[in-house]
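Only a portion of the chains appears, each positioned as in the full assembly.
Labels A and B are assigned to the chains in the order they are written; within every chain, residues are numbered from 1.
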C-alpha cells in the first residue's frame, strides 16, 4: 500500500469564491504513482468546502445566491451567537455544512475515476487569506 | 491490500426517484473478498446522490417535499443562471448538495458494517436516463 500527501494553498481575492481544483488533484494522483485506490481532498479550514459538481459558471452563481438565502451573512453581533466571540462569519460555517467538507474520489488505472461532468471545486466562504487544502492518496 | 471496483447502472422512470442500493453493495463487498476495510460509493453524475438513511417510504416522500422547498425546480430560463446553458435542472445540482455526493462505508468481518437502520440509497434528481454509480472496495 502507498500513501502520498500534498497540501495546496488557496488565496481568493473575494470573501466568497470558487476555485476549480480538478487539474491539481489529477497532477497529485499522477505523482503518487497509485494505480488503484482513492484520494481524500479536504480544506483544513472550517469556513470552506471541497465538493464535486459542475464546471459551469452560471451554476456557481446559483450556488452563491442559494447559500446566501439559506444561510445569510449578517455581521450584526446579535445575528448569530458565534459573533459574541468577535467573529462576523457564522454564515460561512453554515454554508460549509450545506456544501460539505471533503470529497473522496476513486482512482482507477492511475487516474481520477470521475464521471464526464464531475469537477472538483473548492468553495470559499471567508476568503482573502491563505487557506490550506489537504490531498491524501491511498492505494496500490 | 486489495482494491476491487464495480460500476452499477441506475435508470429511473421518474425525474425524481429513490433506489435502494444496500443489497447490491453487499454483493460487491462479498465478491471483493475484503474482510476489513471500507467501500466508497458515489454517483458519477452531478444531479444525483448516494446517501445513508432510513429504508422507509414515508421518509423518502418527506425528503422529496423538503428538497423541493429548499431547492425548487423552476424550468424558467431566468430562474437560475445555469439555465442560460439551455439546461432546466439547476435545482437538481442544489438538491444533490443537500443530500451529499458519496458514502464511505466500513467493512468488518467481510460484511458491510452498518447500524440496524442504516440503508444505502441512490437519490435521483434528474432521471429518465442511464446513470452510473461507482463502487470501490479497499482493504485487507
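The working rule: a contact is a pair of C-beta atoms (placed from the backbone, for glycine too) under 8 Å apart; a residue touches a chain by one contact, two chains touch by 3 or more.
This is a predicted model, so every value here is computed, not measured.
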{"item": "Total identical subunits in the assembly as filed, 2 in place", "value": "3"}
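What we mean here is this: only the chains that are shown with their structure count from here on.
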{"item": "Inter-chain centre distance, subunit A versus subunit B - centres from mean C-alpha coordinates, in Å", "value": "20"}
{"item": "Touching residues on subunit A, where the partner in the complex is subunit B", "value": "1, 36-38, 51-54, 56-59, 61-63, 66, 70, 98-100, 103-104, 106, 108, 113-118, 138-140"}
{"item": "Subunit B residues touching subunit A - in the complex, by the definition given at the top", "value": "1, 3, 5, 40, 42-46, 70-71, 80-85, 90, 93-94, 96-98, 100-102, 104, 132, 134, 136, 138"}
